[in-house]
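The complex appears here minus one protein chain, its other protein chains still in place.
== chain A ==
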Amino acid sequence: MRLCTLCQKERAVLKRPKTGQQICRNCFYAVFETEVHNTIQENELFKRGDKVAIAASGGKDSTVLAHVMTTLNERYGYGLDLFLLSVDEGITGYRDDSLETVKRNEQQYKIPLKIVSYEELYGWSMDAIVKEIGMKNNCTFCGVFRRQALDRGAALLQVDHIVTGHNADDIAETVLMNILRGDFSRLQRCTAIRTATNETIPRSKPFKYTYEKEIVMYAYFKKLDYFSTECIYSPNAYRGYARAFLKDLESIRPSAIMDIIHSGEAWESKIEVKVNTPVDGRVIVGSCERCGYMSSNKLCKACVLLEGLNKGLPKLAIGNSTKYKREQDKRDASARARVCDPATPSGRSPS
């Protein structure tokens, strides 16, 4: 039996990817929770009395986040008013089980839950969108709508802050993806632990330095109730390769995760992008003239997508615009200017 290198008493049950230390269950809980607490303190993520929404999907990361936030809030007296916030995309059989998990989490952690649906926010469920446009480009819709749904749900709850369960592996993966796409403005932003502009509710990632392995081990040892599935509408091959590549690297050298995050951070400090200066030739601050959401164009991405959907032209905002512009011209000559930013990866499509 290997003994824990920290307490020298108990059986070691985990080799930490970050440090290589072999530690027992209780020492693991202690270091895991303390590191997240330190991350929160050092980055001054919250103020006493803040109303904080935990973005909850029922998956491992957000379930562990809800557990740890509740624990730390009590242990250290943060004085936070915590909520669970879930988005129901309206995908039959996908969210049903995960929403059940979130509802159980509400009971287990005794923090109130708010579920916002695409249907009530946009008038369209994902199932209805897929029915309209087919399987090919629906991730564009899901991504754009999901990002806004959290903000809109948070605004509804009047929260001061949103926390998400993004972990170190997720952030390293996003750094890689942005490099692979040549998207340097996102590369600079994606490692930030906290994002805040005047227009949106601040968001942060308390698990920025937490390895996925430890999150899963924590959930396993604590027997936390979570749900896992692949989104049935997301056959995103490119990201899949990036993730597999990252996991291969990690299996050879676990520090690869932190090294990639540090590389991303180095970019962040190298090129300064200030608010109100053009990024990719566009000014980033502004708001959608239809719904008021932050947008660099007249209409935000969700409203562009919705306009297309409601007109029966859902591909308007997704594909190579020329063909659709022509179709659009025929139907509505005046609305032709409304094409989405072709430089934005989420608006890009291989078709």
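Here, contacts are C-beta pairs under 8 Å (C-beta built on N, C-alpha and C of every residue); 3 or more make two chains touch, one makes a residue touch a chain; residues count from 1.
In this text, contacts and distances are computed from a predicted model.
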{"item": "Protein that the absent chain corresponds to, by UniProt name, given \"Ubiquitin-related modifier 1\", \"Peptide chain release factor domain-containing protein\", \"Ras GTPase tem1\" or \"Antagonist of MEN (Mitotic Exit Network)\"", "value": "\"Ubiquitin-related modifier 1\""}
{"item": "Contact partner of the left-out chain, one of A:Y78, A:Y209 or A:Y226", "value": "A:Y226"}
{"item": "Among A:R11, A:R75 or A:K311, residue touching the chain not depicted", "value": "A:R11"}
{"item": "Full-complex contact with the absent chain, from A:R2, A:K47, A:H262 or A:K311", "value": "A:R2"}
{"item": "Touch with the omitted chain, as defined above, among A:S62, A:N105 or A:N178", "value": "A:S62"}
{"item": "Residues belonging to chain A that touch the chain removed from view", "value": "2, 11-15, 22, 57, 59-63, 165, 169, 212-213, 216-217, 220, 226, 228-231, 243-244, 247-248, 250-251"}
